[in-house]
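Right, one structure below, let's go through it.
Missing here: one protein chain of the complex. Every other protein chain is in place.
Showing chain A:
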Amino acid sequence: MTATELSEATLEGRFDAVVAAEQRIEPRDWMPDAYRATLVRQIAQHAHSEIIGMQPEGNWLTRAPSLRRKAILLAKAQDEAGHGLYLYAAAETLGVDRAELTEKLISGRQKYSSIFNYPTLTFADVGVIGWLVDGAAICNQVPLCRCSYGPYARAMVRICKEESFHQRQGYELLMTLMRGTDSQRRMVQDAVDRWWWPSLMMFGPPDDDSPNSARSMAWRIKRHSNDDLRQRFVDMTVPQAEHLGVTLPDPALRWNEERDSWDFGEPDWSELKKVITGQGPCNAQRVERRRAAHEDGAWVREAALAYAEKKRSAQ
């Protein structure tokens, strides 16, 4: 064994010890290449999701039914942008560049959450996204606050604090619609029917088809399996649906006394595969919109730079 190999082993041993002791890995620490690559991929995908996630709801900004709803929706979209930026900043601590990540998103080389490839057909979708999509996101994200990589964990703490507003405004919006007319109640039920299964798919493929999970759990990036988180989400959501007075579109949904949990049906995994591989209802439109925003903004980035340069040289 050469000296460098030995030191690599020592470094890896130290890294493992820090992770095992529930301490945090910080940006300039030595870390295995695969740990770094996994984090870059996951954090970038997460950041992209926040940014793309502004689009489905942004669709309703100009048509919100009241100034109150419009102000709330605007604040929510602004939060999503903020979350994207916290996460890009966390990814940059790993030695990648935000511009490079954006380039990978708009060229289709990096992904974002499959959920944002579904269309928002009515204003009830805004409520259901807050309730179910942000609810599922919270289930996924709360454990990430204890992720072994410090900057990611810290970004997640900020995000989770803000995410609760998103879920509650959605649920309140739906309660308001449910107190309205029959057609408003039908609108809510229709939105729930369309978003329920895609929300369950947000937790990823079933455990026996999730090849990278075990390694991410060993590295304490991931804390719970996809299926565990999905179950947790279902158990949280069923009583909320009852309170709201909507039906979750799953005939297999029933209380299991023994497990102290809700049994539920199997999502259509072929649909998830299709949406992930670019064949969802809105994939092309979402990426195209992001590309246009990026390219249309190029002159602003250049002008700001030229202005800063001019001020510097005038000093």
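Here is the rule we use: a contact is a pair of C-beta atoms (placed from the backbone, for glycine too) under 8 Å apart; a residue touches a chain by one contact, two chains touch by 3 or more; residues count from 1.
Everything below uses one rule, namely that contacts and distances are computed from a predicted model.
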Given the options "Chaperone protein DnaK", "Putative membrane protein insertion efficiency factor", "NADH-quinone oxidoreductase subunit J" or "1,2-phenylacetyl-CoA epoxidase subunit B", say which is the protein name UniProt records for the missing chain.
"1,2-phenylacetyl-CoA epoxidase subunit B"
Just one of A:103, A:172 or A:190 touches the chain that is missing; which is it?
A:103
Residue touching the undisplayed chain, where the options are A:61, A:89, A:175 or A:293:
A:89
Going by the contact rule already stated, which one of A:162, A:228 or A:271 would touch the omitted chain in the full complex?
A:162
Please identify, in ascending order, the residues of chain A that touch the omitted chain?
14, 26-30, 75, 78-79, 82, 85-86, 89-90, 92, 97-100, 102-103, 154-155, 158, 162, 298, 301-302, 304-305, 307-308, 311
